[in-house]
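Of the protein chains in this complex, all but one are displayed in their positions.
On to subunit A.
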Amino acid sequence: MYNYIEDGDAVANTHGDDPEKYAAFMARIEAGEKIETDDWMPDEYRQSLIKLISMHGISEIMGALPEKEWTPKAPTLRRKLGIMAKVQDEMGHGQLLLRVTEDLMKPYGKNRENLMQDLLNGDLKFHNVFHMPTKTWADAGMVGWLVDGAAIISQTNMLDASYGPYQRALQRICAEEVFHAQHGESIIMALAEGTNEQREILQESLNRWWPSLLMFFGPGSASTTGSSKQDVMMKYRIRKSSNEELRQAFLDKYLPRVFSLGLTVPDETVHYDKDEEKWIYKQPDWDEFKQIIKNKGPRSKQRLRLREIAYENNRWVRQALAPEPVRS
């Protein structure tokens, strides 16, 4: 998960915290201890975690929707079984992470219902990649191979996160994501070795996903988009590396694979600079990125609409299961 949070800087406030408690807390995490749900924690830490984990959780759930578009269409029985298993895992990750978030929100008197409302009214963002359209079966492969591949890089970076419940959830999530990446890779390999048409839809898919994949890790610094939460996340030992370091790790791992399959990326400037020891690439349009995560991406409205309909249409079920007092 990348760490661009729109009003990220606004939550920075440690003034209300007891300085002694704060120092003791910092000493604990710097010693590698894990913080548990009921432990004292600075407000800034709690709020950063809520933003990060709620966004991660809801992105797993919204992320199942583009793949769902191809789930029944998967071209063989084995592919159908594979993608069905994958979307089920994604929902499971979403559920696990929302539970972690719910515990963190409890002191503020908030719950799952608030999260769902926040998603629908636009306050809770979901990951930029899941605002993008899918067009062909190759997209189902691309989401598994490179989108989940990128997710593995950003999530393994937090496998030692200071917050225990998140850190433990990530162990399981990352293990499952490895299967997802293999599932995606298997679809990609079949297309790469297939007919001309199959290779064409594969290359076309990669061309379309490329800017979103670069955006995946968030902007390099706050100066790019006016706000970035990565320093706070590193200070509190939630993550280890910066957005740019993660993006470089992604390019390191995947560009050689992309090229070895005979594929290209839509950027003639892309190359590895041996002196600087990093990949040089054309920056994606960060203004577009800001629009996308404000739910102004190509498929933002349609995907949110699905959740909105589900929410309204199943109201009677929620009322039947847990009758609430009627409020006018």
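Methods note: contacts are C-beta pairs under 8 Å (C-beta built on N, C-alpha and C of every residue); 3 or more make two chains touch, one makes a residue touch a chain; residues count from 1.
One rule holds for everything that comes next: contacts and distances are computed from a predicted model.
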Requested in this report: Given the options "RNA polymerase sigma-70 factor (ECF subfamily)", "Phenylacetate-CoA oxygenase subunit PaaI", "2-oxoglutarate oxidoreductase" or "ABC-type glycerol-3-phosphate transport system permease component", say which is the protein name UniProt records for the missing chain.
Outcome: "Phenylacetate-CoA oxygenase subunit PaaI"
Query raised in the report: Any idea which of A:Ala64, A:Met105 or A:Leu246 touches the chain not displayed?
Result: A:Ala64
Query raised in the report: Which of these touches the unseen chain: A:Met26, A:Leu120, A:Ala190 or A:Val270?
Result: A:Ala190
Query raised in the report: Which of A:Thr37, A:Gln95 or A:Gln283 touches the chain that is not shown?
Result: A:Gln95
Query raised in the report: Residues on subunit A that touch the omitted chain in the whole complex?
Result: 61, 64-65, 68-81, 84-85, 87-88, 91-92, 94-95, 98, 137, 187, 190, 193-195, 197-198, 302, 305-307, 309-310, 313-314, 316-321, 323
